[in-house]
Each structure stands twice: as C-alpha cells, then as structure tokens.
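Of the protein chains in this complex, one is absent; all others appear in place.
Naming follows writing order (A and B), and every chain is counted from residue 1.
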Amino acid sequence: MARILLKDLVKQFGRVTAVSGVNLEIHDGEFLIMVGPSGCGKTTTLNMISGLETPTSGEVVIGDQVVNEIEPGERGLGMVFQDLALFPHMTVFENIAFGLRVKSVADEEVRRRVLQAANAMHIAPLLDKRPAQCSGGEAQRVALARTIITNPAVFLMDEPLSSLDAKLRLDMRTELKHLHERLKATFVYVTHDQAEAMTMADRIVVMRGGFIQQVGGPLDIYRRPANQFVAGFFGTPTMNFLQGKVETDGGRLRFRAKSIDFLLPAGAGPGSGREITLGVRAEHVLVGKGAQPGRVTLTEPLGDETLVFFDYGGDAPLVAKVSPELHLSSGEAVTFGLDEAGYHLFDGATGERLN
Amino acid sequence: MRGAPGARAQASFARRHHLFWWFRHAALVAWSMFIMFPIYWMLATSFKDAGEWVTWPPHWYPYQPTLYNYHQIFAFATMEKELSRQATEQVFSIWGAMGDSMLICTVSSLISLLMGTFLAYSVSRFGVGGKNFRYLILTIRMVPPIVIAIPILMYYAIMIPYTTDALFGTRISLFDSYTGLGLLYTATTLPFVIWMMLSFIDEIPYTLEHAARMMGAGRVYTIRRVVVPLVASGMVVTFLFIFILNWSEFLLALTLTHPNVTTLPVLLNKFQSAVEGRLYGPQAAIGTVITIPVVVLGVVIQKHLIKGFSFGMIRK
Partner (left out) sequence: MAEAGARPSGGAAGGARIRAGRGGGLAAWLAQERVFRLIPFVVVEAFFLLLLAVPFLLTLYISLLKWRANRPFEQAFFQGFDNYFDVLSDVEFWWALARTFYFAGVAVLLELLIGFLLAMLCAQEFKGRRLYITIFLVPMMVVPVVVGYNFSMIYIDSGPLNEVLAPVVQLFGGDPRIRWLSHPIAAQWAIIWADVWQWTSLTFLIFLSGFSALPPQLIRAARILGAGRWQIFWRVQLPLLKPVIVIAIVIRSMEALKIFDQSVLLTFGGPGNSTQTVAFYLWRQVWQFNKFGFGAAASIILLVMFSALIYYGIYLLVRERATLQREGG
C-alpha cells in the first residue's frame, strides 16, 4: 500500500510560509503531478513527503503510518532530483548499487540486481563509466535505474527533466509514462511546466503561494479551471481574458467590455452589475464568424495551425487559433465571434470561477 | 588611392604591437630577475667555500664549489650551545630543528585540518554559528600575532603551571613545549582551513547528500562515502597550504619556544643573531634546505594558493 495522505501540512522558513495547510490524498499507483510557478511550495511539499524537510505542523502519512519522525531512507521512497544528484566519484555501477550497498546486500545479489535495473533502463554498456562521461539522457536513465533498484512503492521526482534539451524531454516524458505503467508504483512528480503535467499526469495538483488551487484530471483542469490563475497557467497560447461588467439586456445577461459586448448563455452564474473577467481559449475565438470587427497585428504559423493576434480595441490583443489554410497578414481587417461553449467566467476581484 | 590610409593605420598598428611586445618582455624579464636573484645568491653562497663568502669584489658564482656547508649542517652530532664566529670546524646539526619543525607542523596541521573540515561542513550545511560566523573567524587571523604572543606567554608560563600545581601538585608548563606551539599553530591556521574547506564543500551540491539519505544512508555513512571522497583533494591542498604557513611561522616560535624546542626559522635566526650573520655558507645551506621543500609543495598547489591567501574571496 502506497497511499500518501497529507494533513494540514504547513512549512515555515523563518517568517516565510512556504506551504500553508495542504490537505491531499495521493492514491496508490497514481501518477500525480504537482505544478505551479517557482516558489509556490510544490518542491517543499515534495521534500516533506520525502522527509528531507520536517513539517512545521501537520502530518504526512504513508500507508497507514505517520512518518513525520521517520528518516527519509526508512520511508520506502525513491527520489529523482532536479540535478539528478549522481555521485561524480563513483561509476555508474556503484551509483546504481548505492541503495543496496547501504543495506549491506551481498555482492552477488548487488551485481544481479544492478544488471537487471541497467537492462531495464537500457544502460548496461555504461556501467563502468563515470556520470560525467554520460550524456544528459543517459544520466537521466542512470538516475532512474538507481531509484528503481530498491523497488520503492513511491517515486518522488523533482523536475527531473529540466536539465534536458527540448527533444529529449519529449522522449523522456513518454518513457516515464511507460515506466509508471510497468512498475505500477505511485509517482509524485513536481514541475513548473504545464505541458509536462498535462501529458503525463493521472491527476494534477495546481499550487500557488503555498496553497492548492485545484486538484483534478488534466482535461478537467483544462476545461474547467477553478480560477483565473489556473486558467491562465494551463494551455498555450495563454487564455484570453477580457475585463468587463455584466448587464441585463432584455431577459438575458450581456457582458460589456471596452468596445465589445457579448450575450452570455442562459443560466450563466453572475448577477447583473458585477465586475467579471471573461476567459476564452484561442480555439474558441472564431475568426470570420460573428460580427465583432478587429485588425490583425501578428500571425504565428505553427505548421498544423496558425495563431492570429488581433486588436479589437481592448487593452490587450486577442489570440485565435485558425487553420493554416487561412492566409491573413498584419493590418488586415477581420471579423470574429466567440464560441459560447468556451466561456469561462471569473470574479473580477477574486478570480474565482462563476459558471 | 583608396588603400593608403588603411595601409598606414595597419603599419602603425604593427609598429605599436611590436613595441608593446618588447615592453612586455622587458618588464617581465626585469621582474623575474629581481625575483630570482636573491634565491640564486643564496644557492650560490651555499656552495661557496669559507674563503669566498665575503670577498671584495664578490664572486658571482662559487669559484670552488663545495658541499662542505651541507656536510656541516647535516652532521649527526649535537650542536654547541654557543656558536662561535670563526668556527668553520664547528658542528651545526640541523636534524634536531628539522625534526621539531616536521613534528609540530605535521601534527598541528592535521588536527587543524580535521577540526576545520568538520566545522566547515556544519557551517556550509546547517549554517551553524549564524550568517556571519565565517567572517567572525577571520578576525582571529587578522590580529597581529605579537598581540596573541604576550597573553599566551603568560598563560603558558604562569597560569597553567600555577593551576596544575594547585590541582595536581605538579607544575606543567606549556612554554617551550611541542604541545604549546602546536596548539597555537592549530588555532592560527583554523581560519584558513575553515575558509578553504568552505569553498570546497560549498561546491558540492547538497542534493548528493539528500540522494544518499533517500537511499537509506545515515549521516556518518553519507559523509564517509559521499562527502569525504569529493573533498579529499581539497583537504590535501588545504593541508599542504597550512603546512607551508606553519613551516614558515617565526614570531610565535621565537617567542614561545627555545631552547628545548627549536623550529627551523628560529634556528636560522639563531645563526643570524649569535654570530652577527658571519657564518654565511651554513646559513645559506640552511636557508636552501628550509626553502626547497616548501617551494616544491607550493608549486604543486599553485592553482589553489589564491583560495588560501585570499580566504576564498577570489576564485580562480
């Protein structure tokens, strides 16, 4: 059983509160990703699970045991660090064997299990090298092999892919996912990269300023972000936000912003007269349909689609995703509309979701 | 005439470049000669026969090279209490002083290295002693040694004998003892050890230790298998550096030891003062013998000297 329970977890460094009251249940065998901007408390939370940091208050439960007082090495966890933390003075073999050497496992057994782990990670030819002689991807595999060798029930990963170049990072994502499926262990993974979180996670925990903002599956979070911060954090390009006011127009509610207004769908949450922010993703901005006028300022062809930035008279330009067949150039006048299904309404002051 | 101004500029550039080449090498050669001459003169004198020490005009090199000076200082015999000015027949064995220097420098450097390394580790990893501890420790190094020597003299020669007399009934004096000087050498080199080792330990990412702990290694095991192997070369460099410092130390040795314990610098000074510097040959030989090992060690750790002398303020 590798269920992890965090109860009212708080961590303070002097006067700074890094984590303020986190409650979370991590299921057995789950791939959970904690994501947020730097300084949001995600790494500190991970370190409290690992035992490298002692919580100021609250409890960490692994299985059925409160582990606050237990040494990191005794918690049955494996951890991959941001800088990988391979021992530079040991060979790859000794690096992988370290966890077994600590437990004084017999040489025969060590050799057998190191070879097994190395084969699983496809690094058997590297065993006699030093970490400094390995490429970035190889070092990554060594770090993983070193972690899997003790068969931990929980893997903790602290931005393990951040040192890789873009191409390798994509490959390693797939590989990590395969590893998770094969080992059926619990993965707790920390990253600041929302794309990494979206592609790998079973569940995502979004953190900011020491608080959990939202917990949910990748698509849930993408489709129904709990607040404006989460909405802006996920998805490229960033969601369009329009500040405005809700007004009653006949029997229906109307969103009115600078030089632009839209009818809100029936049954939308906010009452009349309220300051709100309307969020719309680029794929829900429909260029060429609808009646609002705009002027193209910039286009970014991505190949399979094209991003169009256009000025509609508001504070910031809107961005839309269009088919690459649609040829637009800057300065060109267009009309656009918004897809009602893609409306996200947030409170103007608190940023909480309203619909 | 399009090319003319360009060509002229180029010619003047080349001329300036050439001049600069000469200036650079002239200046560097001049300074090199200034540096090397005193050392050369010592070496030359150490091979000169008694008759050549003070001739006028001086001999720029030994006309009749001899090893007699070295033979004299390496003699296996006890040295006379009083040195005579004439005495080319005298025995000046430096074995005693060499042994004293070796013993005190090795042992106190080792103790200092051990204490300093452990403290540097806890300062680097746990911030022991507060943020400014590392600077506080510097003050000890900056106080002029004479200001330390006077209190220590009274402490060693008066307070400790009185106290031991009262407590155990025997007078134990640390004055003129191996322990007394060794303790001081340990104290005066500790700041260097702490600073140098801090700079080495700070370079090791602490995630290595975290990784080891995550894999079940305890503190002691982590230090033995992860930290120590990584700082071992730094410890060797630090040891050599403080060994050189202790080997060269003069003031404390002069004031707090002799005649029982005599280090090499004090011995050389004894020659200089007792005979008004007239035993040039043996003195030059002693100077050479003291200098050579240290310069050799120094060249080995040349890259790291700056770390020591600048308290790690400047990295190379």
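Keep in mind that, in the parts below, contacts are C-beta pairs under 8 Å (C-beta built on N, C-alpha and C of every residue); 3 or more make two chains touch, one makes a residue touch a chain.
This is a predicted model, so every value here is computed, not measured.
Trainee: Tell me where the left-out chain touches chain B, residue by residue.
Mentor: The missing chain touches chain B at positions 24-25, 27-28, 31-32, 34-39, 41-42, 45, 54-58, 60, 115-116, 118-119, 121-122, 126, 128-129, 132, 135, 138-140, 142-155, 158-159, 162, 183-184, 186-187, 190, 217-222, 244, 247-248, 250-251, 254-255, 264-265, 268-269, 272-273, 277, 280, 283-284, 287, 290-291, 294-295, 297-299, 302, 305-306, 309-311, 313-316.
Just so we're on the same page, only the chains that are shown with their structure count from here on.
Trainee: Measuring centre to centre with CA averages, how many angstrom lie between chain A and chain B?
Mentor: 56
Trainee: What does chain B use to touch chain A in their complex?
Mentor: 205, 207-208, 210-218, 221, 226, 229-230
Trainee: Write out the stretch or stretches of chain A touching chain B in their complex.
Mentor: Residue list for chain A touching chain B: 50-52, 71-74, 77-79, 81-83, 85, 87-89, 98-99, 102-103, 146, 150.
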